[in-house]
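Removed: one protein chain of the complex. Kept in place: all other protein chains.
Per-chain numbering from 1; labels A, B, C, D and E assigned in written order.
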Amino acid sequence: MSRIDGRTPEQLRPVTIERAWSKHAEGSVLVSFGDTRVLCTASLTEGVPRWRRGSGEGWVTAEYAMLPRATNTRGDRESVRGKIGGRTHEISRLIGRSLRAVVDTKALGENTVVLDCDVLQADGGTRTAAITGAYVALADAIDWARDHKVIKAKAQPLTGAVSAVSVGIIDGVPMLDLRYEEDVRAETDMNVVCTGDGRFIEVQGTAEGAPFDRAELDALLDLAVSGTAQLDAIQRAALAAPRQD
Amino acid sequence: MSRIDGRTPEQLRPVTIERAWSKHAEGSVLVSFGDTRVLCTASLTEGVPRWRRGSGEGWVTAEYAMLPRATNTRGDRESVRGKIGGRTHEISRLIGRSLRAVVDTKALGENTVVLDCDVLQADGGTRTAAITGAYVALADAIDWARDHKVIKAKAQPLTGAVSAVSVGIIDGVPMLDLRYEEDVRAETDMNVVCTGDGRFIEVQGTAEGAPFDRAELDALLDLAVSGTAQLDAIQRAALAAPRQD
Amino acid sequence: MSRIDGRTPEQLRPVTIERAWSKHAEGSVLVSFGDTRVLCTASLTEGVPRWRRGSGEGWVTAEYAMLPRATNTRGDRESVRGKIGGRTHEISRLIGRSLRAVVDTKALGENTVVLDCDVLQADGGTRTAAITGAYVALADAIDWARDHKVIKAKAQPLTGAVSAVSVGIIDGVPMLDLRYEEDVRAETDMNVVCTGDGRFIEVQGTAEGAPFDRAELDALLDLAVSGTAQLDAIQRAALAAPRQD
Amino acid sequence: MSRIDGRTPEQLRPVTIERAWSKHAEGSVLVSFGDTRVLCTASLTEGVPRWRRGSGEGWVTAEYAMLPRATNTRGDRESVRGKIGGRTHEISRLIGRSLRAVVDTKALGENTVVLDCDVLQADGGTRTAAITGAYVALADAIDWARDHKVIKAKAQPLTGAVSAVSVGIIDGVPMLDLRYEEDVRAETDMNVVCTGDGRFIEVQGTAEGAPFDRAELDALLDLAVSGTAQLDAIQRAALAAPRQD
Amino acid sequence: MSRIDGRTPEQLRPVTIERAWSKHAEGSVLVSFGDTRVLCTASLTEGVPRWRRGSGEGWVTAEYAMLPRATNTRGDRESVRGKIGGRTHEISRLIGRSLRAVVDTKALGENTVVLDCDVLQADGGTRTAAITGAYVALADAIDWARDHKVIKAKAQPLTGAVSAVSVGIIDGVPMLDLRYEEDVRAETDMNVVCTGDGRFIEVQGTAEGAPFDRAELDALLDLAVSGTAQLDAIQRAALAAPRQD
Partner (left out) sequence: MSRIDGRTPEQLRPVTIERAWSKHAEGSVLVSFGDTRVLCTASLTEGVPRWRRGSGEGWVTAEYAMLPRATNTRGDRESVRGKIGGRTHEISRLIGRSLRAVVDTKALGENTVVLDCDVLQADGGTRTAAITGAYVALADAIDWARDHKVIKAKAQPLTGAVSAVSVGIIDGVPMLDLRYEEDVRAETDMNVVCTGDGRFIEVQGTAEGAPFDRAELDALLDLAVSGTAQLDAIQRAALAAPRQD
């Protein structure tokens, strides 16, 4: 069972994580899952939104967007349309929830991190690449905050790692990390967000064609967990080198 | 292990489905899951959106909203704020996808059904009540379309039934159909949409507190499937009586 | 001269007022004028808008809206369109002004009441039903505030009662409380808001077809005053029972 | 009983109507009611909105707005705020309805007139000045259309004249054509739109302070009818001279 | 080489500056460049925007807009469209920058001046007329502020005068102060803002047809400087009379 790009069903696309891509952000990563490229920046600022002031706790939020020609056909700019679409909202919320799941907001103190995930080129799996890259940008931003005394030298706001991958059933075969062409053909499509130790943060499965049964769901979950384990290793490797300012 | 309202962990709240609630809509249902009340109307009109014209296929879409004082504290009206929030977008999209999963758009012909799900009173599970009620409203609207010769007398655009329920883990115990107070306390929160024959249309699980493991996920899925089976029976009972115009 | 529903020209439709419809709001009423059903909630919160702070006076405001399928043909959601239409604005302002006319804002203290009037089903007279129901919801909210010590036990912020009715001339005959079909056919259409003692708070008459003369105007005013007197009695009867929390 | 500007209660402010104020519009009038100055332009174009095409009937609509510093304190621009306020909507609708009441849309043919009423300086009565001026601009635009063969030489789309005036009760005395300072002090405030032959197109009375009784209402209506009769004469005088291109 | 209105290439249109046009604004000017008429009001209020508080410095900003029928064909209202167009934004920013260039914000103290430039009739050169008129309105507002002790009697926030003019190349001939018809035909179009002593505040030249060379650019700059010198004299003459309240 060979895929359009020659991968086996259980294989990820080539994944690259380029840290310190931007000179301005406290953390910045250009992540690629094959031809999908997402620029993830982590902006850490002192202070929190009004509703959280005085709590002693920090806040982490995310905004996801696509450049108009990230896709095969140019899409309208949401700023020009004057409103954000449902898909954009949904993915921004997913990224924010996923990262907050590994952040101890007390240890972060009253600081805010905004994770901007801008898709420069899309070929399926943009939300999972965004989560995977945003984690690395967040880790760098927190490291920066320690170095710049914004948080205490011993504070460890990160309680774990997080990565995400898509899985789907195509022609009856469960497959890992779908490209756009595969995503379109998938009968069932699932995005799974896991911690570094293999537990679940988010499971979102959708029947695009026929409803799916428990056995299919189980097979997809197995595949996803193996994929996020590989991504966790890639993240660790990327973070092994010291942070550059 | 008793719950705030005396239910067992595996028990649904009292569910009622009142058909023909509105005199204008082709299908209309006031659905209650305990104190959660959602008015679901199905508006069936001839014609489809521009991008689908000439395809011979119909379209089903949904819009979810809450009245400002459906909740304990009054929320701003989205029409007054001038934009729709991410949560609203997300739930509208979920309802639309869920219902489309049981519709044969070819059999529907070039007709459009808009499912409006307006929460009149909220106490947890508004999206699952909305899906469960919207299915009944949709069934009535399709029946109306057959009676009024908008679709052929023998056309059967519905390929199955659909219902939805929330499940969550509270103090380590998996529980079915969470009330608002339970939802707030849940460590893990999942919404599951199933067909009448027990297959999955949508699975959305989120770790609100600690990440969850495979065993917990399995327990939640079991509970959800038993819940949607009960809802399916309630829907069948509600639809047993003939439709009133 | 018989009307489509058999009423005489001077007759109201059956009017029902169901208090405590919602468990969350301080006051809530489901009011029906025939098939027109409006859910009116009164949300009382401590504090006032910025421009009124320190004045010692409270504030009462209203928001009117229709569910998309409250009418015979589905209308676009104003939240989706991103802006509120002129008609909605106009009616919200009318309801707010009408209720403020019977409120002593000093006696209310620095508290705010928002009256949400959401039309669940429309068949003409939605704004007059909304005003009539909102008054009862407001009375309950003020009673709640006294019980909960938000205002003093002896404070009486309500200086009177208020109700409203539509009148119109159809085929030359002045008629009370128009249904939608009648409203469409009316040559002249008037909405009148009165106090419980029969004085005017608002008179809005519009020539839909030919201009109207003074005699016609006088006849419409007479009819409207008799209608609001009946509505006042219905409101009193509804409020006779003690408030339920 | 003398007023701040020395008028008697029954007296209008000086009213001027300057036709052909703008070289571009088919009809344009700078109208003054004392210090209130409104620029009214009538733009006549061939064709009608989509929903009216093929009906053989024309359409007349209006847009009212205030320049930011038309008032004593600068107001935010509605274009900058990104939305139109309720008051603006309400007045635009009133002007449109008032003018349509004297237009035979069949005689107008499938042509559209947009009446723009922009308040350059405000001192009370902006909506009544706008209606009074817009009628003259509309008359000129229709005359232009006849001269330019857009409508037939014998077509008479105007079925009458229309003018409007405000009345109010101040310190118990009914007064005509209120200035801003008077308007603020009025217990009851009414705007009346009449045809040239003294019938009513629109009556809008509001109790700003105490509710008003029938005798007060009658006195206000009498005063308003005498005011619009004077305005009708002023409009006729203004229109006596031939139209300039 | 005669122009459509008989002017020589180096000649301005008749320019008039009418001060104290509005009774409300601290400074107000109706400026005409031929048929182009712009109402410029300067609203001076105590206080500055949040980001400037405590700086001891004032702020000057501008908003430009056109009435819908200021032009030959009616344009949509930006308030109705719900957003401001790029051209409007661009011109508002240009006016604000131009006036700030001659304001000593320290001498102004923590006061804000908003310059509203509303085009009542357009015939080319609306932005240059707006800048030229806004300067006079600003001078009056500052004079008002001195008289009303809002700023010190000896404060002189104006460091110079400012005026603006358009120039363009038509059929190879550089021309001053283009009318709309000329502007449309111009191969190159330039707006130049100068101080009273002939230095440049802003130079904006655009090739509408063919690119232009250095010699053409030089000729246009010469023409513009001579034009703004004449406008400076007209402004001085207008300001020679004492300010009226």
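Rule of thumb we're sticking to: contacts are C-beta pairs under 8 Å (C-beta built on N, C-alpha and C of every residue); 3 or more make two chains touch, one makes a residue touch a chain.
All values derive from a computational prediction rather than experimental measurement.
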Chains shown that the absent chain touches, full complex: A, E
Of E:Glu57, E:Asp183 or E:Glu202, the residue in touch with the unshown chain: E:Glu202
Identified contact with the non-displayed chain, of B:Arg52, B:Lys83, B:Arg146 or B:Arg185: B:Lys83
On subunit E, residues whose C-beta touches the chain left out of the figure: 83-87, 89-90, 92-93, 97, 101, 160, 190, 194-195, 199-207, 210-214, 217, 221
Chain not shown, touching residues in subunit A: 22-25, 28, 35, 39, 41, 43, 45, 63, 65, 67-72, 74, 77-84, 88, 114, 116, 118, 120-123
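The working rule: only the chains that are shown with their structure count from here on.
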Shared chain contacts [subunit A and subunit D, defined touch]: none
Subunit A and subunit C, separation of their C-alpha mean positions in angstrom: 51
Of all residues in subunit A, the ones touching two or more other chains: 82-83
Touching pairs among all chains present in the structure: A-B, B-C, C-D, D-E
